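One protein chain is absent from this view; the other protein chains keep their places.
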Amino acid sequence: MKIRRLLLTALAACLLGGAAPAPASPEADRTAFQAFFKDRFPQTPFADFGNGPYAVNAPMRKQWEEIMQFPPYDFALDEGKTAFETKFANGKSYADCFPSRGIGIRQTFPYFDTKTGEVVTLDLAINRCRVANGEAPLKYQTGMMASITAYMSETSRGKPFAIEIPDDPRARAAFEEGKKFFYSRRGQLNFSCASCHASSSGQRMRGDILAPALGILAAFPIYRSDWGSMGTIDRRFTTCSSQMRAEPLPPQDIRYRNLEYFLSYMSNGVPITGPGTRP
Amino acid sequence: MQTAGPFPNETTRRATLRLLGLLGLAGFAGTAHAASAPGWPEDAFRQKTPDEALKLLYGKSFEASDKITLDVPEIAENGAVVPVAVSSSLPGVTRISILVPENPYALTASYTLAEGTAASVGCRLKMAKTSNVIAIVESGGKLFGTSKEVKVTLGGCGG
Partner (left out) sequence: MASTIRVRAQAGSTSTEVQALIQHPMDSGFVKDSDGKLIPPHHIETVTFVHGGKTVLTANWGPAVSKDPYIKFSFAGGAKGDELVVTWIDNLGKTDTLTAKLT
């Protein structure tokens, strides 16, 4: 009895003490990722990370709070709600395509579709729903797509990201692809996403404060002052790529979807703050 | 607004704006349109300098006052949307105007307050570049003002 207890204690010490490096896993990655940002921004409450630059810079936050008194995405939100509640020509509606009638589910996107073997984002799911019901797909990035995702995000406001990686090697591979994309340098400026949103997060790049990657997708879709209009995650990925002088990929390209999968999983636990406003 | 084509980024957009201002082409932008809304002080809105705008709007100059609170960010998060709030403890405030000298036209907005309306307005303004923001309050027929600088820089991601 005494020997068994000793062995169990030794085993526990071995696993926890980390004598050998633990095998890499998405959960281990997530813990390390979140720890990095918690250490970097000790004043920022964990739940605030969905507020990007405003979570890590007080004067920026003040301007944001002023704008949030009456957010400019209000019009898109209304447009999105109306569109979401409008039946398709065949009598069905978006509610028929999603669990919980599409309400309060944004935090579960993107998910890995084991039937088709790929990451499915909310935007993609919306268009698949439309096409399956005889409607033309919406253009990505802005307009009605941004309005509908704004409404669906609003119904999830405050709910923590809850992304799953099913026990499927393809799902794991998609996650790893997204991770690799995040850390890979690209384009003329030779920056990776991590260069700005991890290593330099919270610092200024000319007029902007770089948002931490933790929670960075929680506020989407956003009304960005720079655009004077709404934009989805796609819009930001493609414009950021261009601005970094890297080849922008088409919206919903599998590489962007995998990146979104990785970033969202890394943000598990961070509450949805969308739709949002940004500079 | 998209600024692709020969003007792919914020740098050239801003440069274009300044160039237009310098060339005096800015005025062209406003000539060919329908008659202005009744009571809209068109001439005041077409002046380059605060002095010229105030002369047309009020016919007088202002004195500095510490009874005006001008709430603006030190560094604007984006020059397209700069939150500005003006309030004043001066008595009998009838009008509040906000001017940005470095904009192509200095006068951005002017508010006429009825009796009983508080001397306090909040709005969101465009600033072409780093500039003072001047808040002018008309109280008892006299003009009082205060100003603060707002830094406007290029966005870091802007190409």
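So that you can tell them apart, the chains are marked A and B in the order they are listed, and the count of residues begins at 1 in each.
Everything that follows uses one rule, which is that a contact is a pair of C-beta atoms (placed from the backbone, for glycine too) under 8 Å apart; a residue touches a chain by one contact, two chains touch by 3 or more.
In this text, all values refer to a predicted model and were calculated from it rather than measured experimentally.
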* Of B:59, B:91, B:116 or B:141, which sits in contact with the chain we cannot see? -> B:116
* Per the definition of touch given earlier, which of B:68, B:107 or B:157 contacts the omitted chain? -> B:107
* Residues on chain A that touch the omitted chain in the whole complex? -> 67, 69-70, 72, 74-75, 78-79, 82, 225, 228
* **Contact footprint on chain B, counting only the chain that is left out** => 1-7, 13, 16-17, 20, 26, 29-30, 32-41, 45, 80-82, 85, 100, 103-105, 107-114, 116-118, 120-127
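Everything that follows uses one rule, which is that only the chains that are shown with their structure count from here on.
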* To do: Quick one: report the Å distance separating chain A from chain B, using the average Cα coordinate of each chain.
  => 37
* For the complex, which residues does chain B have touching chain A? -> 1, 9-10, 73-78, 80-83, 85, 122, 124, 152-159
* **Residues of chain A defined as touching chain B within the complex** => 53, 59-60, 62-64, 66-67, 69, 72, 204-210, 225-226, 228, 239-240, 242-245, 279
